[in-house]
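Removed: one protein chain of the complex. Kept in place: all other protein chains.
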Amino acid sequence: MKNVKRLYVCLLLLLAFSILGACSSNSEKESSAAKNDPNANASAPEDFKGTLEIWTFFADVEKMAVKFEEEYPNVKVNVSVFPGDQYQTKLMNAINTKTDVPDIFDLEKGYMGKFMNQPFVADLSAMGADDLVKDYVPYVKELGTGEDGSIRAISDHSSPGAFWYHRDLAEKYLGTSDPAKVSEMVSSWDKIIALGKQVKEKSNGQVSLISHYGDAYNSEKSHQEMWVKENTLNIDPAWETVFNNMKAIRDENVDAKLGYMSGGWGDALNEGGVIMFANPAWAGFMIDNENGAAAGKYGLAKTPSGYFEGGTYRAIYEGSENKKLAYEFLAFIAGEEWQQYNLEQTGNMPALQTVYEKNKDTFTHEFFGEQKILDTYYDLVMDIPAVKATENNDEITTLWYDAASEAINSGESYEKALSDFKGFVQNQYPDIEVK
Amino acid sequence: MPVFVEEEGESAFMFKKNSLNKDRYGYYFVAPFFLSFFIFGLGPILYSFYLSFTSWSGFEEPVFVGLANYERLIHDEVFYQSILNTLIIWIFSIIPQLSIALILALVLHEKFIKGSHFFHAIFYFPNIITPVTLGVMFALLFDWQTGSINKILEYIGIVDEPVNWMNDPWMARAIVALAIMFQNFGFNMLVFLAGLQAISKDLYEAAEVDGASRLQIALNITIPLMRPVIIFTLITSVIGGLQIFDAPLMLGKGPDNSTLTMIMNLYETAFVRYDYGYGATIAYGAFVVIALATIITFMVPGVRNKKEV
Partner (left out) sequence: MKNAAGTLPPYEREWKKTKRKSLFVKTIIWIFLLVAAIICLIPFYSMIITSTHANADITRKLLLLPGDHFLSNYERLIDVVPLWRGVFNSLFITIVSTVLGLYFSALSGYGFSKYRFKGNSFLFAAVLATMMVPGQLGIIGYFRLVNEMGLINTYWPLILPSISDAFALFFFKQVADGAVPKELLDSARIDGCGELKTFHRIALPLMAPAIATLGIFLFIGKWNEFLQPMILIFDTELQTLPVMIASVRSQFNVDYGAQYVGIVISIIPVLIVFAIFSKQIIGNVMSGAIKE
């Protein structure tokens, strides 16, 4: 009897404590956000003080932190770099167990869709972020927008792609190296295929117009409808055109069959053998520029459609006690000053249209000689459809490419590719209905 | 007083007082290991086992789904294909790998090889080069248009057109197996050498006096005495070899997923698609495959046998 009684008391106490505990932790959260924030009334950069924790997967963020600290002298920014794919796992674990979660964390374009709509990601619109991104390139803005329409993550750059072509080869085989004229010659995939055949003939098979049929996929892959609609696989008929272009390129022997970013591809990019490459704006690290060897070597031509590759977005942790300061940081990297600096320092394209416009008629890059490259990129970047980041759209796109390239390599039809593709999707996403 | 003890068909003289009664000391010897094992080793394994009965994307709490994941697994064609791929790649890599390792160890153990620990180091180097270097190397060797292998074959005149190596399922698997073999033979060679060093020199000298040839010594003395170490290599090659992951990952999935291994499949499911529950299920599916393979290996004549006591 005594034991049972004791058990009761214990249980009651436990219950009471747990309720108390729950209450206090809730109220603590609210009050700490409101009262403990030393920056609640801050407005000028000098007013802000405190320490900001940022997690990222690349070291360059430290440059951002340095610039920010210059502007906000009483703020210390701690950047922790956790490299590799498993950065996601670390972030997830820390958030799940609420262990030392940073105020700001970086998300890569490839997986941001999985994180962005979670409750631990702060709603930036509520803090006024709509104003920050109102002049943004549409696709960059939309990628950072959550399912509910609020801004959840902000990037400081865009990453458009275009054809980089060897000027000397263009002169020799296309008859011109003028960017506007070359752009006109490659303004559709039909034109590219026809032109590619001529180049092969003219060079006795030694020179190819493009490196790989993958270019026809990469530069078109963001122009189709989303893969999943109402939980059902939705295959945009436009994909068949992409397939046919890829297949024609291979069947007509237009490409050099050098895989994107492979060794042979890198050689061709630097030494020739292939005239043009669909590259994102950040591909400059592949160019060998020792002693200015690559100065003025390339021209930039428009791809038939605008496209982009990669991107890093920054979000604020909902449980952060330092949200106002964290928001200041995002506002800083979303501003013209930083994006202008970033463009000049690293060559990363801005996210703000205003920065594009400012540099359109002036900005040149060593590799491209006197060409005003932002002028070319601007038209392309504005052509990229604005879509939200979803949980699995990118991965399904990759599955399509796997199926398509397998079919092309073994001479099979689009029907075969489609049925393979559907099998892949069904296997990997059993919740999606495949018809 | 000596007593006669029957041990698994083997008989030996033993001092009962001095040996059998000491057996309980064994617990003290293995206790630290198991203390650490129960704290650090078992927890994560049991947690993964729990996850295999849940649906979990990594964010909300895991939702218990009973055997649903296992049901999905037994109907999962990709899982079966990954088992087949893994076994094929494993066989392609393990046979040359262990043979080369054993031959090299025997050769390096010979007296006439000067500076043999210089060779130890060099043969172990492939094991410490980074996966990126290895990946770049194999990609450059077997590239379709620009690869050195194709260049050589074309030069000699064996092929007219460059061969698209990675487009053929069997070729792709063979290349992955080659990479794994290259990476690991030095490791097994060192294990074999450690076993060789433990064999008494007296035995060799006696055999040499009797006029036995090198080959006879190797077959009749060395290899039987190395049995425990060879068993170790064999078993760990099964356990480790079926969990191959790094090398295939850097060479890709191959045509028709032909080089997708069990662990690559696990990794993609869990860490790319955030399907942690099903990823854990694949892990335990792989566990069953590996356990079966290990049991089969133990049944090979000469492996599971008496132990020396």
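Here the chain labels run A and B in written order, and each chain numbers its own residues starting at 1.
Convention: contacts are C-beta pairs under 8 Å (C-beta built on N, C-alpha and C of every residue); 3 or more make two chains touch, one makes a residue touch a chain.
Keep in mind it's a predicted model, so treat the numbers as computed, not measured.
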Which displayed chains make contact with the chain that has been left out?
A, B
From the list A:Gly110, A:Pro138 or A:Gly266, pick the residue that touches the absent chain.
A:Gly266
With the missing chain put back, which residues of subunit B would touch it? List them for me.
12, 14-15, 18-19, 22-30, 32-37, 39-48, 51, 104, 107-108, 112-113, 116-117, 119-130, 132-134, 136-137, 140, 186-187, 190-191, 193-195, 197-202, 225-229, 231-232, 235-236, 239, 243, 245, 262-263, 266-267, 270-271, 276, 279-280, 283-284, 286-287, 290-291, 294, 307-309
Subunit A residues touching the chain left out here are 57-60, 62, 80-84, 86-87, 89-90, 93, 97, 99-100, 157, 159, 261-267, 270, 280, 282, 285-290, 310, 312, 346, 348
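By our rule, only the chains that are shown with their structure count from here on.
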Within the complex, which stretch of subunit A touches subunit B?
85-86, 88-89, 92, 96, 114, 118, 256-258, 262-264, 267, 391-392, 395, 402, 406, 409-410, 427-430
Any idea which subunit B residues touch subunit A in the complex?
57-59, 72, 76-78, 136, 139-140, 143-146, 164, 167, 253, 255-256, 269, 271-274
